[in-house]
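A single protein chain has been omitted; all remaining protein chains appear in their positions.
To keep things simple, chains are lettered A, B and C as they appear, and every chain counts its residues starting from 1.
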Amino acid sequence: MRTGVWLIGARGSVAVTSMVGALAVRASLAAPLGCVTELPELRSAAVPTLGDLVFGGHDMSTVGLVKKARDLAASGVLPGALVEAVAAELDMIEVEVLPAPGGGVPCEGSPDGRVQADTAARIVSDLRAFRDRHDLARIVVVNVSSTEPVATPHPAHADLAALRAALDLPGAVLPASALYAYAALSAGCPFVDFTPSTGARLPALAELAAEARLPHAGSDGKTGETLLKSVLAPMFALRHLRVTSWSGINLLGGGDGATLADPAANAAKTASKHRVLGETLGYQPEGHTRIDHVPELGDFKTAWDLVTFQGFLGTAMRMEFTWHGCDSALAAPLVLDLARLTAAAHAAGVVGPVPELAFFFKDPIGDVPHGLAEQWTLLVEFVRGLSDATA
Amino acid sequence: MRTGVWLIGARGSVAVTSMVGALAVRASLAAPLGCVTELPELRSAAVPTLGDLVFGGHDMSTVGLVKKARDLAASGVLPGALVEAVAAELDMIEVEVLPAPGGGVPCEGSPDGRVQADTAARIVSDLRAFRDRHDLARIVVVNVSSTEPVATPHPAHADLAALRAALDLPGAVLPASALYAYAALSAGCPFVDFTPSTGARLPALAELAAEARLPHAGSDGKTGETLLKSVLAPMFALRHLRVTSWSGINLLGGGDGATLADPAANAAKTASKHRVLGETLGYQPEGHTRIDHVPELGDFKTAWDLVTFQGFLGTAMRMEFTWHGCDSALAAPLVLDLARLTAAAHAAGVVGPVPELAFFFKDPIGDVPHGLAEQWTLLVEFVRGLSDATA
Amino acid sequence: MRTGVWLIGARGSVAVTSMVGALAVRASLAAPLGCVTELPELRSAAVPTLGDLVFGGHDMSTVGLVKKARDLAASGVLPGALVEAVAAELDMIEVEVLPAPGGGVPCEGSPDGRVQADTAARIVSDLRAFRDRHDLARIVVVNVSSTEPVATPHPAHADLAALRAALDLPGAVLPASALYAYAALSAGCPFVDFTPSTGARLPALAELAAEARLPHAGSDGKTGETLLKSVLAPMFALRHLRVTSWSGINLLGGGDGATLADPAANAAKTASKHRVLGETLGYQPEGHTRIDHVPELGDFKTAWDLVTFQGFLGTAMRMEFTWHGCDSALAAPLVLDLARLTAAAHAAGVVGPVPELAFFFKDPIGDVPHGLAEQWTLLVEFVRGLSDATA
Partner (left out) sequence: MRTGVWLIGARGSVAVTSMVGALAVRASLAAPLGCVTELPELRSAAVPTLGDLVFGGHDMSTVGLVKKARDLAASGVLPGALVEAVAAELDMIEVEVLPAPGGGVPCEGSPDGRVQADTAARIVSDLRAFRDRHDLARIVVVNVSSTEPVATPHPAHADLAALRAALDLPGAVLPASALYAYAALSAGCPFVDFTPSTGARLPALAELAAEARLPHAGSDGKTGETLLKSVLAPMFALRHLRVTSWSGINLLGGGDGATLADPAANAAKTASKHRVLGETLGYQPEGHTRIDHVPELGDFKTAWDLVTFQGFLGTAMRMEFTWHGCDSALAAPLVLDLARLTAAAHAAGVVGPVPELAFFFKDPIGDVPHGLAEQWTLLVEFVRGLSDATA
């Protein structure tokens, strides 16, 4: 069951860490830490192995994969020895990473007369060629590119027929992430959005996924502060403690940090970060989540949160936490998990959004539980169901 | 269903906070924050209400309940206005708080020729008189006294007949907490140990509980750092992140702080604090939990923990948290919950240790899950079962 | 040497805390904690005692002083018993707290045809009446009102003659803080700005202070995070450690929190907070200081800072701190210190800005050291000089 993993942003830190890790783990050079599909509860013959995965992708960057991996090693994200051990194999993926069509942002302004439908067609053609070249059972397209600013609404987002018509006209109807989702679904590929960008979250694209009988998942990988919120907020709720404020700041360098320094992108990200509190607690405590770009911190991120709460008879108490995590190292194994699980879902005939993957996301699609433990239970049952379907 | 709550250590901070809170909440002067039995998922006709509870207890202290409550108000644990509002009612409980038989530690050395069986008989008699005086359906005995040092083993702990014989001889066979458990069970009362002391955790007492067809629960209320561990350790496990060290320090003033400054008591407490990690993670990370007595901090406690962990490809990451909690305010509503739930269990015919109450304890009896979410599920099902039994 | 202390914002938390404290300390009901002029190194016959101080002020609020003090006690800023002990005396100050002329913000828009010169005249007249009524040697005017937004520049700020002419015309030439400074200096009173507002920091007002032979001091009392920076930044510098980033967030409720939630005022405050780093280290590290309003926190403020630095051979290290302070309690004793020291400076004939008071300010006037230890040395020598001048 050879499975393609097509990464939008294939030369970025998350993508390259995913590739290096997959190569290292399948060569038994490293344990599959961080990969939840490798936990006993989720092991299933229905899920493709790491060895089944074949990588490719689009990126507007031209930095070589091996070069990027060595840069990540220099900044402490990847062990240098592992990078060297898989460098030759990594270099073989190089030919499968194609320039982003339309020079990154597809068809903004359409200077050459091309319309977004053309760009989508080019992406579809790239995906089909990849599938044929490697004789793949399927390809899962995963967006791990930088976060986009909040997208401008467009009437054609509401309806698939209107969207198809609009894409044939000049102008940018869809933001890049959604154009990739459109193309992926049009090519018969499941789509996963690991970022808070628009991706497949438009009615027209939901319609397309249903029509094409494809699963899709998202959005915004839950890797740090929100992961903590998804276990701490239920703790306060189950103990009947009233959270009066929850404030936080995220300091991050790296590519995503620079993007998020843009207030519009920041707004998109912080909104998805806060959603878990209201959903889990049943009310919205005071406080905000801030994101600040501190280039010095590189791929590592420091998040600090202050939670004030009331206990019995209103007694005021508080907790603080600091999380020092490496975003790429936290994200990469989840990207591999999502690719494998979404491939298995597709094989089992799952169609539409997959709320059972809520465990992985800050801002999961659908009416799902926001506590990590319930999300885990849902996930375990989902994988068991896939196994039964396959068996 | 009038239910007695007999508190060992009835003049201590936790006991007095429990009484003030029960009086205030049932007079609608305060919301039942911190009381989990008041959450919708646990509401049940099988569980006595706060209004059903009648308080009494033993203590070697002679400080008046109202005086103690005012001291707690002065140090920020209780709102002064609430204390005044319930002072008259609190004062009426005064007559039900009896001197600890044997002057606190029962029969250590037996200076007056009395043996531990005599002390136990006196406790039984106090309990029966309380039941008769108030026409109670049952009494739940809850130990909220100071933590004892680790108890000295004695051959008679292994067998009920041997224990009964030994108690008739001079000398201290049982530590105080276990003698109270023995007396409670002998008087037909369920027993709950909210402390890490021995309590009912001896084979001879398990035999007695079975013989008397009584439920018992314990031990060591989960109010702060261990509560956090019970949600954070599962988070690391579910994400397949390897915890390499978990170190912590607890700074506390107050009575319990002074007791725990004693290295032997400290050892008992820190062992029960660390158990959750090994049970949840499946391995024991490096690191220790320390307890330091800082009188200045009063009833408030500050815990700081450092967790180091490895993610994908071994990348080293870390988190820290600080918890500033008021121990009495965290413990008191759980004491009320436990009294109510154990009474309901007794009414429903539950016999022996009640692992379904693991949600409340650092060191729960039996082979139970240590993650808070699973403990919650177990508890919800347990209460549902009680309701069905009663209905 | 009876000395007036005229507080702009006399009904605010800082002012009322200052008054209650001065009354309590001089009645020997409390130790003078936080008052640096009470340290042995700064005790001097040249400095008026707390008993010499007579309070008055302006405010647009009409909440009574005793009411405000009780509110502060309820929120934990002042001990309730102290407030009651001085309530009668505090109430006697009530008549000396006058409505802010012009309804707070003086002459914005001049609806009644009055010009800013009229408002200034009214302030001057209030000050003179206060001096006469109490037979005061002098009055020090201290601005403790809420932080203003960054002021709009005006050509008349550069020159005293131009300013006087402009104040006679309709329109708001000066922001409120500067109009108070203008009026204070015009009335022969030294002026202290405890806020980051404009105050006396305009060339025209420097000219006025020189002409009137008056000292003035400012600005922005150093009460929390910046106080820590003023000892930590020198530590890194003296140890030749390179600070690579310094990021922080301040969470605060209370009146000032609400004001600072306004981005323009926020900008003024955070700029003065960051200045100490560049001045002490000789370079500007990466990172920002954020301010967030969290009403729940009340008069208490939580600041968290992350400092990353490089040591020998570039090794990357880090420190974090959290500061939980009560702003009013930190500010009030410094307000009393500044009133007393500025009065002494005036008595000794000091004219113009007083850089020797840099110890008290985030953003001190003049070319002064920014390390706390050097500021302290400067202050000790200054007070010694005043004593010599007086002796």
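Throughout what follows, a residue touches a chain if its C-beta (ideal position, glycine included) is under 8 Å from a C-beta of that chain, and two chains touch if they have at least 3 such contacts.
Note that the coordinates shown come from a computational prediction; the quantities given were computed from them, not determined experimentally.
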| item | value |
| --- | --- |
| Chain not shown: contacting residue from C:V115, C:L208 or C:L228 | C:L228 |
| Contacting the left-out chain in the complete assembly, out of B:G64, B:G287 or B:G314 | B:G287 |
| Touching the absent chain when the full complex is considered, from C:L39, C:V63 or C:A158 | C:L39 |
| For chain B, the residues touching the chain missing from this view | 244-245, 247, 249, 251, 286-288, 290, 292, 294-297, 302, 304, 306, 308, 320, 322 |
| Contact footprint on chain C, counting only the chain that is left out | 17, 20-21, 24, 30-36, 38-39, 76-79, 82, 227-228, 230-232, 234-235, 238-242, 310-315, 317-326, 329-330, 332-333, 359, 371-374, 376 |
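We adopt the following convention: only the chains that are shown with their structure count from here on.
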| item | value |
| --- | --- |
| Interface composition of copies chain A and chain C: same or different, split at half | same |
| Chain B on chain C, rotation in degrees - Cα superposition, rounded to nearest 5 | 180 |
| Gap in Å, rounded to a whole number, between the CA centres of chain C and chain A | 49 |
| Residue numbers of chain A (touch at least two other chains) | 320, 322 |
